[in-house]
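Every protein chain but one is kept in place in this view of the complex.
Up next is subunit A:
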Amino acid sequence: MEKDRKEGIKGMANPGRYGIERVAYWLMRITGLGLLVYFIGHIYETSSLLDGKAAWNSMLELTQTTEGHIFLALVIGMCVFHTGNGIRLMIAEAGFGFGKARRPDYPYTPSSLNMKNKLCIYVSIGLAALAMMYGLGVMYDV
């Protein structure tokens, strides 16, 4: 009798063990899900227009609270990270940006985890943080 050692969602989601690339993978998934939730909410929000101006205005007021501002700032951050990292992934997944395959020498440094890739991840995180700060600045009129 054998027992399957499949790690499941817990293992998939654990971002801590395999470097920044795994963190980016995890953030990409989370932000993707977050944006999906936002998209559904956004459709619901804009559909209130059908009930007239008053309904639309009361819906907008929801975003003028502290929770609403935090939520919108998160949406901005998710959008920017997902876009930046998404562009990196589109380029990498088409096979670009790794250099050429070559005979590996010890200690092996994988080309797929090269500095260019890492830098793109850090830049995406940095841009997301900046955009969130800018968004909060606009929302709080700073």
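Operating definition for what follows: a residue touches a chain if its C-beta (ideal position, glycine included) is under 8 Å from a C-beta of that chain, and two chains touch if they have at least 3 such contacts; residues count from 1.
Please note the rule applied: contacts and distances are computed from a predicted model.
Hidden from the displayed complex is a chain whose UniProt protein name, among "Glutamine ABC transporter ATP-binding protein", "Transcriptional regulator", "Hydroxymethylglutaryl-CoA synthase" or "succinate dehydrogenase", is "succinate dehydrogenase". Touch with the chain omitted from the figure is made, among A:Ala54, A:Ala94 or A:Val142, by A:Ala94.
Touching the omitted chain from subunit A are residues 1-9, 11-13, 17-19, 21-22, 24-25, 28-29, 89, 92-96, 98, 100-106, 108-113, 117.
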